[in-house]
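Here we show just some of the chains, and they stay where they sit in the whole.
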Amino acid sequence: MQRILVQEEDFDVAAENAWLATPDVGGIASFIGTVRADRDGAHRVTALRLEHYPGMTEKALAAIAAEAEARWELTGCTIIHRVGRLLPGDNIVFVAAASAHRAAALQATAFLIDWLKTGAPFWKAEELANGETAWVEARASDDAATAAWKG
Amino acid sequence: MKILYFAWLREKVGAAEEERDLPEALRTVADLVDWLKLQSPRHEAAFENARLVRCAVDQEFGTPDTSIAGAREIAFFPPVTGG
C-alpha cells in the first residue's frame, strides 16, 4: 500500500501517520525535509523554488516506493513532495514507512529519502538575499548514498 | 518529437517544450543532442557542457546511449536535486 503525492500545499503529518497506522503496524518511521535558513548575508536563502517533471515524477516516486516494498516487509509507505515556491522553515518532503518491525520501517525510510534525492525529477532554485536566483547543484554525497543501497 | 527542458536547461534554451521533426538518422540521445546543438546558438549554449546534462526518454531516465527510436517525448535537465 503506497501513497504518492506531488503538491504545492503543505502536508499534515498527523493525518499521514494515521493513514499508515493499520492494525498490524508496530512502528512508523518518517523523515521530513525542510528549507534550511542557515546562511547569512548576500547568500541568505529567501525562498526555494521547486520545479518537477509532471507525469514522470509520480512514476519515479511510485517506482522508488515499490523498490522499498520489495526490499522490506512494509505495511505501507508514503512519499509526499512539495513543489512551487517555499520559504525558509517550510516543509519540502515527507517520506514514511510502516512495518510490524522497527528495523524495516527505519531502513526503508532512509532508503526512500536517499533514492528520492537522486532518482526523482525535481530541481531546486534558491532565491538569494542579493536578488539572484541560483540553481542548486547536485551533491556527490547524494550519489554516494544511493550507490550504497545498490551495494 | 516532443522535447522538454527543465531547470537551467529550460532557461538556456528559452523554452520549456518544443515539437521537432527529427532526421531519421538520429538513433540515440547523443545523436539528438549533437543535432539540437546545430539548431540555434541557445541550444548550443545549453548543451555546451554535456557532462552536466541528464535525460529521460518517455519519462524514464536514460543515458547518451539510450535509443530514441519510437519515443514520444525526450526531456533534458540537470542532475536532480529534490528531497
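Chains here go by letter, A and B, matching the order in which they are written, and residues are numbered from 1 within each.
Here is the rule we use: contacts are C-beta pairs under 8 Å (C-beta built on N, C-alpha and C of every residue); 3 or more make two chains touch, one makes a residue touch a chain.
From a predicted model like this one, the values you see are computed outputs, not experimental measurements.
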Expressed with the labels used here, the whole assembly is A x2, B x2
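In this section, only the chains that are shown with their structure count from here on.
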Taking each chain's centre as the mean of its CA atoms, chain A sits from chain B at a distance in Å of 26
Residue set of chain A touching chain B in the complex reads 33, 50-53, 55-56, 59-60, 81, 92-93, 113, 116-125, 135-138, 142
The chain B residues in contact with chain A across the complex are 4, 6-8, 56, 59-61, 75, 77-83
